[in-house]
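Just one protein chain is left out here, and the rest sit where they should.
Moving on to chain A:
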Amino acid sequence: MGKPDLSVEVAGIKLRNPVMTASGTFGYGKEFADYLDLEKIGAIITKGLSIRPKAGNPTPRIVETPGGMLNAIGLQNVGIDAFIQEKLPFLRTVNTPVIVNLYGNTLEEYGELAEKLDKLPEVAGLEVNISCPNVKQGGIVFGTDPNAAYEVVSLVRESTIKPLIVKLSPNVTNVVEMANACVDAGADALSLINTLTGMAIDLQKRRPILANMTGGLSGPAIKPVALRMVWQVAQAVKVPVIGIGGIMTATDALEFMLAGATAVQVGTANFLDPSAAQTIAEGMETYLEENGIADVKELIGALIT
C-alpha cells in the first residue's frame, strides 16, 4: 500500500491534510515558523481581525485551570490594514492555505472586512467569528441568537465570493439551531467549538483572577463538549464541519473526524507544544498506515452508534 491520502476539501479549499491551526492560538503564522514546517499542516487560520486595531482586555488575561486554560485576550489584533501590510507578505511565501478569521463590532464592520479581504488573492477563505465570549460587542452577540447570526452571515456572504466558514459558540442551548441559521445564510462550512465561558477565582484575594472577570475555557477539558456538538451539527447540516476543542493528539483529531468533522483545528496545544499541529498531522498519517486505511475521508462521520 502506498502512502495514505490525507487530503480533504473544506468549503472548496483543498487541504493537504485535515489539520488547521485555530484562530488566536497561532498568531499570524510567523511566530511558529521556527518550530514546525508550515507546509506540513492543512491551513493556517490567523488571529481574529477587525477593521481597526483592537487593544484587547486589561491583564491578567490568562489563567490555567485543570486540563485547560481561560483566556480573556479580548481580540487584540493589528487591524486589517496592518495585517495586509505587515503580516500578509510572510504568509504569501508559505505554500499553505491562509484562512482569515474576522469579526466586527457592528454588522456593517463584518461586511466591510469581508469586502476588503475578498480582494486579496492570498486569502483562501474567511472564518467569521460570531462566538468570542470576551468582547461585549460583536462576537458572542451574533453567536447566540439565530436571527442575528443569519443576518451577519448573510451580509458577509453578499460581500465576498470566497469560501465562508462560520465559527460557532458552544455557549448556546441549541447549537444545531445556530448551525442551520448559518448554513441557510450561506455558510460554506462551520467550525466549532469556540471557547466555553468560564471563571477562575483567587481565594486569598477573594477576586476573579482575570481582569475581565470571565474568560473562554479551552484545552483538553472541553473536548467532550466539543465532540458532542460536532457530532450533533455534522448530522444536521450538509456543509463540512471543522472540529475544534481540546485536540492535543492525532487520536483526538481522528475522534473528531469519526464524529463527522472533515477537518480539525488545533488551538491550545500550540501553546504547550509549538510543533503540535505538524505532529498531529503526522500522527494521523501513521494511524492510517498502521490500520490499512487508504484515505482519511473514509473516517469522516464513520462513527458507529
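Heads up, the rule we're going with is that a residue touches a chain if its C-beta (ideal position, glycine included) is under 8 Å from a C-beta of that chain, and two chains touch if they have at least 3 such contacts; residues count from 1.
One rule holds in what follows: contacts and distances are computed from a predicted model.
Hidden from the displayed complex is a chain whose UniProt protein name, among "UvrB/UvrC motif-containing protein", "Dihydroorotase", "Thiazole synthase" or "Dihydroorotate dehydrogenase B (NAD(+)), electron transfer subunit", is "Dihydroorotate dehydrogenase B (NAD(+)), electron transfer subunit".
The missing chain lies against chain A, touching residues 24-27, 31-32, 34-35, 47, 53-56, 59-64, 66-69, 71, 73, 76, 219-221, 248, 268, 270-275.
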